[in-house]
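With one protein chain removed, the remaining protein chains of the complex are shown where they sit.
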Amino acid sequence: MTLRLLALVPLAVGINLAMGQIVSLLALPVYLDTVGTVLVAALAGPWAALATGLVSQLILGLFVNSVLLAFLLVQLLVAVYAGVMCCHFRVFRSAPRAGGSGLVLGILAASASWPISLLVFGGVTSPGVTLVTAVLGGLGLPLRWAVYVASLATDIVDKTATFLVVYAVLSALPGRLAGRFPAAARARGVAG
Amino acid sequence: MTGIQLHDVHFAYGARPVLCGVSGQCGPGEVVGLTGPNGAGKTTLTRLLMALEHPGAGRVEIGGRCTDGLGPADLADQVGYVFQHAGRQFFSRTVLADVAFGLRQLGWTAARAGAAANAALAEVDATRMAGMHPHDLSPADHKRIALAAALAVDPSVLILDEPTQGMDRPGMLRAAAVIRRRKASGTAVLLVTHDMAMLAECADRVWHLEEGHLVLDAPAPGLLRDPELLHRHGFTEPAQVAVGRTAVRAGEPAPIRLADVVSAVRDRLRSPPAPTAG
Amino acid sequence: MIRHVEGTGILHRIHPLTAFGLAVSISTSVFVAPPPLGPVAVLAGTVILAVVSRLPSALGRTVVVSVPFWGFLLLIHGLLRHDPGRAVVIGSRVSTVILVFAAVVTAVQPARLVDALAALRAPFSVGYVFSATLLVVPRLRDRARAISEAQQCRGLRVAGSPLGRIRAVVPLTVPLVLSALSEVDERAVALATRGVGGRAVRTVLHPPNAGGLDVAMGILGVGILVGSFFWRVG
Partner (left out) sequence: MTAIEVAGLGYTHPGSDQPALADLDVSIPAGRVTLVTGRLGAGCSTLLEILAGVAPRLTGGTLTGTVRVLGVDPSTREGGRTLVGRVVMLLPTPSSQLSGMTSTVRDEVAFGPANLGWDRQRIARVVDGELDRLGIAGLADRDPATLSGGELQRVILAGCLAMEPEVLLLDEPAAELDPPMAERLYALLPELTATTVVLATTDVDRASPHVQEVVVLDGGGVVAAGSPSEALGQEAVVGLDAGSTVARIVYEAGGRGRLPIDVAGVREWIAS
């Protein structure tokens, strides 16, 4: 690991964890807690993104709420997906492309977290999602489908928003920083 | 009465008192320098003025309004605030767009906001930066751009937290000239600074805070000319005042502003005074 | 975030890695032990461990996090699916994991954990990323707050219509991310200049040592795991 990657990973994790501050101030129904991971995928590639996802989830799990440790695999999935999409598909070339990739990731992430929420936590995750689950369950939907629908809805919105925020950051990247992260230009499809 | 008025303001973070009965006023066309050691309560006082905090007791009035029940966005059309870490507020791709952002938030049209932003950038001599990315600039230029953003609203009150930190002397003099012009057109300015040379350039009065108490509210020139008073409050005399003193006759008040010191020295070089006895 | 609290209890005195090993073993046992009695018993045991180790803040934290969780469990499984027993099983498992990790993280000072890892010849990057992150997270949270204040002073409104709030995302997030990224080089330079990346093997300043208490806690950890396994199969 180079010193710059060593310095980048803690800051990216910090971004992941500080996003909660902003969305709760704005009372928006998203987490945006993978912005740092996706951003690192665009700036420094899949391996750095994987390290960011791993450290994020471990820190969250140890210092915030250890049930989040169960969702480690989902964070790693986000990192791998974002890394591959940035390296090979230039997903940050335009806003619709970024949003679309986020939407697909939302479906994947919801499908990956579904069995964990259901089997380990009996369908109870974050309060908002659980409320939707309870309402759907009350309407007669079987629990497993209620959990899936609720997490699908939130994950699609969240991951689409995440990719759009990263798109906004990359297109606002000043020349001084862009020159220091050559991979960013590739992810935006403007060079290389 | 507009400007800034503090009536026996108390504030505490939890059980720790930060401001203990601070009173004072800074009227239109007046520049007050706020000084004090780190932790004396300077930043807290500016946060109260911007309605980011509200006093535990007493009243804070700014631009003719009491801050009770108001939030920072409510004051944005009357009060311009430059934060100490000014570089952290920028997010646009150009300096011009970032300066115009605040104006657009106040509901100005794009054309009006653009014109005001351009005028404000010209006022701080930063027109050449209008098309640049704010994050490609130095911290000193961030201060300059943030000052332009605060001026663009044409506020009746300006609050500047360390506006010259990281600047070299030409930058400091440029900022001081902007503040003097705004003062002349009736703006009340609160200038939080450690920079004695900056106070010499543009402050009318100095408020000195120590451990939450306003221990000094004095005219700035008098303070700057009094080495003993400066020393008692932990200040060092700016070099220009010392030079000014050598240039004038004994008993005459020493010039304070750099330009006045220069002319005093020039006069002295032209017509050396007769040697004084003793 | 859970913060380390000074103390002299059992978990404070043992080797940091013994403490984490115990947490992993208890967390595994609560899923291995046969429901419904097994998880409840493990939870009860963990509460006793936290009380004996004098970690009231970890207990408090667990209660705060667990109460809404149990509420929803009882709503979904008790009221909607008429199976309150399942709610108790899932709730006990989750509360055990929350409590045991909260207890260990409260008792083990991060710097001690880093030293313990370094003494085992873990790469420098592991300890650094872990501790640098702990330092950076609260700072970036403070900065997010400072940025939101700065933008509000420029007239940005953070409450009101959904559209307005969505628009506010960019002026709040982009400065945060850009300021974090512009710190990358600074932090890398600071590391290089303080001797990271040289040829030497880093000296561990306070290598933690393991004693009799660690042996006892190790036996306890293995015992719980083995015991719950045989309870399940037998």
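Per-chain numbering from 1; labels A, B and C assigned in written order.
Note that in this section a residue touches a chain if its C-beta (ideal position, glycine included) is under 8 Å from a C-beta of that chain, and two chains touch if they have at least 3 such contacts.
No experiment lies behind these values; they were computed from the predicted model shown.
Interchain touches from the omitted chain, evaluated on the whole complex, reach A, B, C. Of the listed residues B:C20, B:L70, B:A115 or B:A140, the one in contact with the hidden chain in the full complex is B:A140. Only one residue in the set B:G3, B:G171 or B:G212 touches the chain that does not appear here, and it is B:G171.
Chain C meets the missing chain through residues 109-112, 114, 127-128, 131-132, 134-136, 139, 183, 185-190, 192-206.
Panel shows chain B; residues 37-39, 138, 140, 165-171, 194, 196-197, 234-236, 238-240, 242-243, 246-247, 258, 261-263, 265-266, 268-269, 272 of it touch the chain omitted from the view. Listed here are the chain A residues that touch the chain not shown: 3-4, 10, 175-180.
As a convention for this text, only the chains that are shown with their structure count from here on.
A complete topology is adopted by the chain contact network, contact being made between every pair of chains. The interface with the greater count of contacting C-beta pairs, when A-C is set against B-C, is A-C. One simple way to say how far apart two chains are is to compare their mean CA positions; for chain A and chain C this gives 20 Å. In chain A, 172, 174, 176-177 are the positions where the chain touches two or more neighbouring chains simultaneously. Within chain B, the positions touching two or more other chains are listed as 91, 135. On the side of chain C, the complex with chain A involves touching residues 1-2, 27, 65, 68-69, 72-73, 75-77, 80-81, 86-87, 90, 93-94, 97-98, 100-102, 105, 125, 128-130, 132-137, 139-141, 143-145, 148, 158-159, 165-166, 168-170, 172-174, 176-178, 180-188, 191-192, 196-197.
Across the complex, chain B is touched by residues 143, 146-147, 149-158, 170-171, 174-175, 178-179, 182 of chain C.
Of all residues in chain B, those touching chain C in their complex are 50, 52, 71-73, 75-77, 79, 81, 83, 85, 87-91, 101-102, 105-106, 135, 149.
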